[in-house]
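As structure tokens, the structure follows; a few thoughts come after it.
All protein chains of the complex are present and in place, except for one that has been dropped.
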Amino acid sequence: MKFGVVVFPGSNCDKDCFYVIKDVLKQPVKYIWHQDTELKRLDCVILPGGFSYGDYLRTGAIARFSPVMKSVAAFAAKGGTVIGICNGFQILLEAGLLPGVMLRNAGLHFICRHIYIKAQNTRTRFTNLYREGQVLNIPIAHNEGNYYIDSDGLKELKDNDQVAFRYCSAAGVVDGSANPNGALDNIAGIINKKGNVLGMMPHPERSSETDLGLRDGYFIFESIVKWLEVKR
Amino acid sequence: MKPGAYRSLGLSDQEYRHILKILKRKPSDTELAMFSVEWSEHCGYPRSRKWLKILPKTGKYKTLIGEDAGGIIVDGLAIIFKMESHNHPSQVEPKQGAATGVGGIIRDIFTAGARPIALLDSLRFGPLTQTYNKYIFRGVIEGIQFYGNCVGVPTVGGEIYFDKSYTGNCLVNAMCIGIAKQTELVRARAVGLGNSIMYVGSSTGRDGIGGCSILASHEFKEGEEKRPTVQIGDPFTEKCLIEATLEAINTGYVAGIKDMGAAGLTCCTSEMASAGNSGMDVELQAVPRREENMEPWELMMSESQERMLVCVKKGKEEQVKKIFLKWGLCASVIGKVTNDKSVTIRDNGKIVARIKAHSLTRAPVYDMPYKKPAHLKEATKFALKNIPEPKDYNKALLKLLAVPSIANKAWVYEQYDHMVQVNTIVLPGSDAAVLRLKGTDKAIAATTDCNSRYCFLDPYKGAQIAIAEAARNLVCSGARPAAVTDCLNFGNPEKPESFWYFKNCIEGIRDACKSFNVAVVSGNVSLYNESPQSSINPTPTIGMIGIVNHVDRVCTQNFKQSGDMVILLGRSKEELGASEYLAEAHNMIKGSVPHIDLKLEQAVQKAALEAIEKGLVNSAHDCSEGGLAVALAECCISNKNKIIGANIDNLDYNIRSDALFFGESQSRIIISCDKASVEKIRKIALKFKAPFRVIGKTGGQVLRILNGAKELICLPLEDLYEEWGGSLKRKIEG
Amino acid sequence: MLRAEISITLKRTVADPQGLTIRHALESLGYKGLADVRAGKLVVLKLNSQNKKKAQQEVEQMCKKLLANPIIEEYRFKITEE
Partner (left out) sequence: MLRAEISITLKRTVADPQGLTIRHALESLGYKGLADVRAGKLVVLKLNSQNKKKAQQEVEQMCKKLLANPIIEEYRFKITEE
């Protein structure tokens, strides 16, 4: 199966995602320049982390107008697999491919450290290799990860089981003290209704090799591969 | 410009006469401006150059000394690195000053064709008890994270000290490391008659005009009127500039390239022509600009950020231009390479400056007078017997752990993205950061070090200790010390006392580097660091990188498991002079600095390194500020997810307990290992004649330290962590 | 030439930690009697145009489309002759 990693001006995790897919996951992968619109023959599109357009004005606000985003929307509408990591998540929100918005971290600081998240819904193409409720130790690195949505929106997310990951303690307790950025309901990652678009703040590509410590994030990529294989 | 303008540009009457002699005529405004920046200390090093020459340029690894940065070759891989200061701008506008400092040093690296893979920052501020110092501190951290995080280069290490000598003149020294295949490197030269000179990056405005000479070469007085404009950093544009530049270099069409840092176009045109032993003919109308009707001299002086000057092979202009435009950057051919050795600057064809490149870049060299400061006599007078021992060693240790210079720096480095590029295998918080080199089984370790209190009391020894400690930090991470960059921060060189410090520090660096057989491949000088109150402590910041031969032999400082044996390599002497403890508990900056014996240092380091490389060691940590007790505490608590106690019951040196626990004797490393490895390590220590002693055992929920039979310290790990871990946050946010 | 000054602020319903921090900073500087502090963004446009009416509509769209996020932000703007 073929992966595509979108490169926006200011993306800075594009090479990391590319490297992990190619050298760790050992799957074919190519870069997609933000002005290209050709996504044919791709199985999964990754919107990487970074600071597209410097995060000037609002994170993701400008990138969502890049030509490639029209194609990504069409790709997603046809059921294509899309994953947005960190800034990629923020872009998906601004583009309306996922519900809600990102506010600045409650502490008003950029936060880079390992935190714990809980796999809430493991019946998705992104999480099928995790156990329900499994706790992952994985890094975050962001300034705007404070997820927000109005109460109706939140209810809908829950009713449709769209919350993929929530911040929790090492023991798996989901509470305020385990919430690094003030995200509503400790939400760290969500999927769309159809379940083919995932947005998450933590960085699975930074948690995919034993060299770097843990590889709890790796199985997100492998889940996608497995799901696609089964589908074939 | 009005007559005598040269003075306000920082040129002396003598220098002005010299310029008249060179040109055999009166300089134009533009020419005068160009001389003033090129001959400023910041660019031309007139006062320091004579002494920089004595630094060793060769060492155990093959070195590359470039125009901007320098580096070493490891298995055909070029590791390019350099440190640069942005002190004065940060004092004026902390956030943007620090941000543009980071931007500048990154450009120095990728302009050589190397991809930036890591940043470190060495910072010094006045005490956090003063609100204004707090404001500067917060601003500087804000600026570093703002720029570094966005530009996608991990900030993996650094150091932070607080001392009243930095009140009114903070130090912001940023270091960047990059890698490239040796074959991909480019020089900052204009070569090839008829090749094109292309301007790329952001457009030019009136940013920081004269900043280079005026800002960097004059003591900064609070509220001083001639305040220069500070530049605004644009990390987004820099990120695009990195990608575009490396892509352009990759085409093979780039004959030379240099970043427009201090003195922008002036520096680039003259230094590229001079380095290429060629000339340059430039038309200013072709320079992309942001503001209307800028004067030629303004264009030549502007320090607008995120710009580069490229020497493009004739006929390849369009291909190169396309790349920069694709990344949304300006690209414009502004001139050609000539062979008349002159820099010719035109405005609408009319010549506004024509100067021999060499006469700009070969600034006059001054032999500055130096004199040992009188105050040292008094300051080094110190008798331990007059110092009462602490009644409560527990209290003393807790207090020391909370000292901002010693306390945990997580509040700072967790605001930096230190993982992007997925190479960081040892994260901030250990003795040195370690980055893997993808595709090899080697890794790079990097650290910055300088105890400026030592340098204040004894510049020669202090500088040697800075080198020794940097090397020790690398060794504790499992790396072989490989090469050095330095950033020499001193006071006004026209004061013989501060120049004495400068000279002695450089000699200390030279001798220590020779004995470690490491080269100084790059560096930077920042003089005139004076606040209204005083000049700063002499601060020769050392940046050192080391090579780890096997990624899986990397070592960190925190204890790994209960039941390990704790070993001390090195000797503890009865030394309290110049220590953090003396300053903290007795409010004394006094005494002679710890003795440093480079032979002993190497013995200890070689022993530790061999033990680590043989896989015998579970943790290694060097003793520095705060001495043995603080180092032991850090071994227990520096991994907050896994704190492990220790029982240190075999320390009988017959010296005073305060000296034993808090004294800063050099050349000491604390190791923990499995019981089974103790004898093997003892043999290794013996082989290198490194003092070896098993001092205790890990485990339990307390840190317990005895001197002889006396239990003097016994503290729950939570209390240690509370003081050390929370201190900085409390002092900044509380 | 027209000048459009656009103020973008967080909706009342959305917490504004930045405003709060500024408030604390001001109070610690000794400024009492602050009932509320809100932080926001400012965008100032210069338009080569005389047609104020058309500008009104354009700026309105710019805000809707790009400058503000309607879920959390509200905007106001003022257009003046230069």
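A, B and C are the chain letters, set down in written order, and residue numbers restart from 1 in every chain.
Throughout what follows, a residue touches a chain if its C-beta (ideal position, glycine included) is under 8 Å from a C-beta of that chain, and two chains touch if they have at least 3 such contacts.
A quick note: this is a predicted structure, and the numbers were derived from the prediction, not measured.
In the full assembly, the chain not pictured is in contact with A, B, C, by the touch criterion defined above.
Interface note for the absent chain: among B:305, B:529, B:605 or B:707, the touching residue is B:305. Contact with the chain that does not appear here is found for just one residue of B:38, B:93, B:121 or B:625, B:93. Contact with the undisplayed chain is limited, among B:16, B:110, B:236 or B:393, to B:236. With the whole complex as reference, residues 53-54, 56-57, 62, 65 of subunit A touch the missing chain. Although one chain is not displayed, its contacts with subunit B can still be listed: residues 92-93, 96, 202, 205-207, 227, 229-232, 234, 236-237, 290-291, 304-305, 328. Of the residues in subunit C, those that touch the hidden partner chain are 1, 5, 7-9, 19, 22, 25-26, 29, 31, 33-49, 58, 62, 65-67.
Convention: only the chains that are shown with their structure count from here on.
One finds 30 Å separating the Cα centroids of subunit A and subunit C. Between subunit A and subunit B the centroid-to-centroid distance comes to 36 Å (mean Cα coordinates, whole Å). Multi-chain contact residues, meaning those touching two or more other chains, do not occur anywhere in subunit B.
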